[in-house]
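One structure coming up, written as structure tokens, with questions to follow.
Missing here is one protein chain; the remaining ones are kept as they sit in the complex.
Each chain carries a letter (A and B) given by its place in the written order, and its residues are counted from 1.
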Amino acid sequence: MSETKKFMYVNRHAPYGTVYALEGLEVVLIGAAFEQDVSMAFIGDGVFQLKQGQDTADSDMKNFSPAYRALGDYEVNCLYVERESLEERGLNEDDLMPLTWEDEDDDWAEKKSIHIVSRAQLSDLLEEQDVILNF
Amino acid sequence: MAFELDGRTYEVDEEGYLADLSEWNAEVAAYMAKEDDCDLDENHWEVINFLREYYDEYQIAPAVRVLTKAIGKKLGKDKGNSKYLYELFPYGPAKQACKYAGLPKPTGCV
Partner (left out) sequence: MLHTVNKSPHDSSSLRTCLSLAKPGSDLLLIEDGVYGALSGSIHSDTIAERLNSVTIYALGPDLKARGISEDRLISGIKVTGYDGFVELASGNDKVQSWL
């Protein structure tokens, strides 16, 4: 790859009710093969995708929340979650799955993937990207 | 599409991947491998079992790059490389091993 671009996948939909979240996640996993600089942003109802304790045993749908824990294996190590979106929904950081990645350059140290950022910080992050994909 | 084995019918998709993961058993894996002229030995099983554990934990079939890295970490560097894995599974380690493991085709597998 001659040139690495900054890709951000912006997730704005809750899981299960619509197919956006699952489709978006699949695109991220497929896109990871292109070895770009990938991050994800979770705003609005998208923050519900990362809610801990999802259990679809009683509702005949596939629980795809464990797949977010594999993102580190795919070198998607940066998940930005907008603080205001959490607060508006009665959630806080402890409601989210504890996602981590292993830093090969730091003796495989386990590091947090989720970063809680303000709306203003997220606005700046969007500005920095080369490519933004919305789901 | 479907195949029959020991009096049971197994549904598969057009590429031969098992439709219902929960129907999988070791005989199914061996049968699928035989169809591809492949005899499963313990090295194959190591990868197949690893894939089943990975799917159980993450609910996805890993891409080949992820599989290679993870195998290297778990089973050692001499196995965590594409040469070793392609020798075991010449049709593509992720694709072929996932099929025998009863998993769906790996996401992003081309």
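In this section, a contact is a pair of C-beta atoms (placed from the backbone, for glycine too) under 8 Å apart; a residue touches a chain by one contact, two chains touch by 3 or more.
From a predicted model like this one, the values you see are computed outputs, not experimental measurements.
**Student:** Identify the visible chains that the left-out chain touches across the whole complex.
**Tutor:** A
**Student:** Among A:4, A:56 or A:123, which residue is in touch with the absent chain?
**Tutor:** Selected residue, touching the omitted chain: A:56.
**Student:** For chain A, enumerate the residues touching the unshown chain of the complex.
**Tutor:** So the residues of chain A touching the unseen chain are 13-18, 44-45, 48, 51-59, 61, 63, 65, 88-91, 95.
Basically, only the chains that are shown with their structure count from here on.
**Student:** I'd like to verify one number: the distance from the centre of chain A to the centre of chain B, where each centre is the average of its C-alpha atoms, in whole angstrom.
**Tutor:** 28
**Student:** Taking the complex as given, what residues does chain B use to touch chain A?
**Tutor:** 57-60, 62-63, 65-66, 69-70, 107-108
**Student:** Mind listing the chain A positions that touch chain B in their complex?
**Tutor:** Residues 26, 29-33, 62-64, 66-67, 69-70, 73-74.
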